[in-house]
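Inspection log for the structure reproduced underneath, given as structure tokens.
Removed: one protein chain of the complex. Kept in place: all other protein chains.
And then subunit A:
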């Protein structure tokens, strides 16, 4: 029996890959190439040997800096390309590997060129902007000046007429000013015209008003065109203004304020002929500049385009180089300074591949000395590495989200592949909804190639990552839906006619008394006639509740079995004898027995009350069972089971810690003077290493730990079994919800003979189905299935305190960028 277990073929996913700690001694001249090849292979995880050094004290810091500088330039190009609105052609041509030095020079050239072009075009743009603004000011302000003149004179005359009669000396003096300035625009009253961003105009006007104490006239009009802001390169709305004022002091003040607000002032001649002349001039220069600018931009775009052609490739290259140097920085120089020494983890199977890569590196770099690659002993536990494929990856992720498996620990993902979608489906049993999910999953899988290459939103990415989970979930929910006989909550006679019929032709008693059975049971799943009958709910509840308990007990037993495999694997007979066996006995003598009763009741059609049986098994085990007896010898069996369960508790609590203490005492008997070790070993093992810790044994700690563990198991077996009842609850909720939407929305609306009401009803039904049943219910069933796996299943055996194998790999680096 034992041998049979051991000789089973190994399951790939069950145990993580065998890892080994290895040391590389690489001659300096081939180091870069070796690490590059290893990165392409992606199967070696380097350990940082220079942990104590800060980044700029490491060996290859200069190269890392150069890479950072290059990637800065590349980001600059990318930014420029995006700003120019060019799409970088996403075809990274596989040109022969450019030398890094050559690339550096090339990049510097490109950057220089680009910066120069930018500066030129910026200058041109600025001149262009100025001219454009000048043109606008000329157009608008000219209008003000003309109207302003007439306005001023009109105002003056009005004042003349209206205010003159009143004798206030103040107003008189004011008036004098006004009358003087009225006709004498050319002499006393001056103006400044300019242009200012719209957002600032209000503050600007207020400030001018305050500075001149209100002695000014502020005219404004929005400019026709938007003007490019050179700093943010956005189009800004601007406003042309003309300020009329008097006095030299006011002029300096206003000019200062203009400067402070970033308003550009342009002189506008008052003479109309001169104005039109200047306008002509400006216009001609503008058109000239425009052509120059166009040419410049075209030139720049061409340059950017040629850069953009290689950009993706270059970025990838620089990123890889940087990763290589970062890795090289983790290596140590040996004493002679001619070799680099690296340490790391690799899977055992990868040894030939790694050796081949290293040989290739030696050969390609014409090195005299080969790379030495050998395995070493390591103190710490190796990383966990599962070789997954597209299908199993999502399930492994589900397990890893709880905790990464300890090295070579039994991996629950193997079982999760089937049990997870199945438990989901038990809660989501409806073959109509299942088909919807299936279509979604198939769409995702069919477009796999396309979707995997493009960037997705976080939600889509999650869906896409779990496409195979979704596929199995939908298949299982179709299966469970067929068993529950639900299609959007409507029963169908797929597998033949119902086993029941009405008592009379009117079928009036169907919902009160019930139906009569007239033929053999419905061949598969729930009989469609149950739907809507009086006993529908009691029947389905009883079925689903018992079913959930059966599934739960089965899965928990599987969990405990896995702990047995773990103990076998790690050669820990103590755990088998004092943990696995009593746990098995405890769980199965109580809840395993309950499962047995359920099955017996189903098979025999007995009327026995299982609650009663279970409760009185504890309260009065010696009493007669009466009508609740399901099979002969039930009472003695119950007493036996109860005793077994009672014995199992101290069995799992006490022996283990005492045996551990005894073993510890035996091991160190007579070793009061410490262990003799060879000097070689002493020099090897660092002080305070893990070996040292094992020697300390704290009995009370071990005992308390064991006590917690036992209590957790005993209480857990009750609460975990109860926890599996969520299968029933969620399944009930799902079917009730879909019934409500079907009957209260769709059928109600169909009852009216009105097209619009029917349409609305259909729409509401469709939305409710899509969003509530398909999305929210899927999510909730998913979460509950997740919990059942993480808590109820995995706590029976899963340590989950390992760490992931993170090899140095270019593929992973390329993924990181997104």
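FYI, a residue touches a chain if its C-beta (ideal position, glycine included) is under 8 Å from a C-beta of that chain, and two chains touch if they have at least 3 such contacts; residues count from 1.
We adopt the following convention: contacts and distances are computed from a predicted model.
> One chain isn't displayed here; going by UniProt, is it "60S ribosomal protein L30", "V-type proton ATPase subunit", "Dolichol-phosphate mannosyltransferase subunit 1" or "Ubiquitin-like-conjugating enzyme ATG10"?
UniProt protein name of the non-displayed chain: "V-type proton ATPase subunit".
> Just one of A:40, A:122, A:259 or A:448 touches the chain that is missing; which is it?
That would be A:259, which touches the missing chain.
> Out of A:54, A:273 or A:607, which residue would touch the omitted chain in the full complex?
A:54
> By the contact criterion defined above, which parts of subunit A meet the unshown chain? Give residue numbers in ascending order.
54-57, 61, 64-65, 68-69, 72, 75-76, 200, 203, 207, 210-211, 253, 256-257, 259-262
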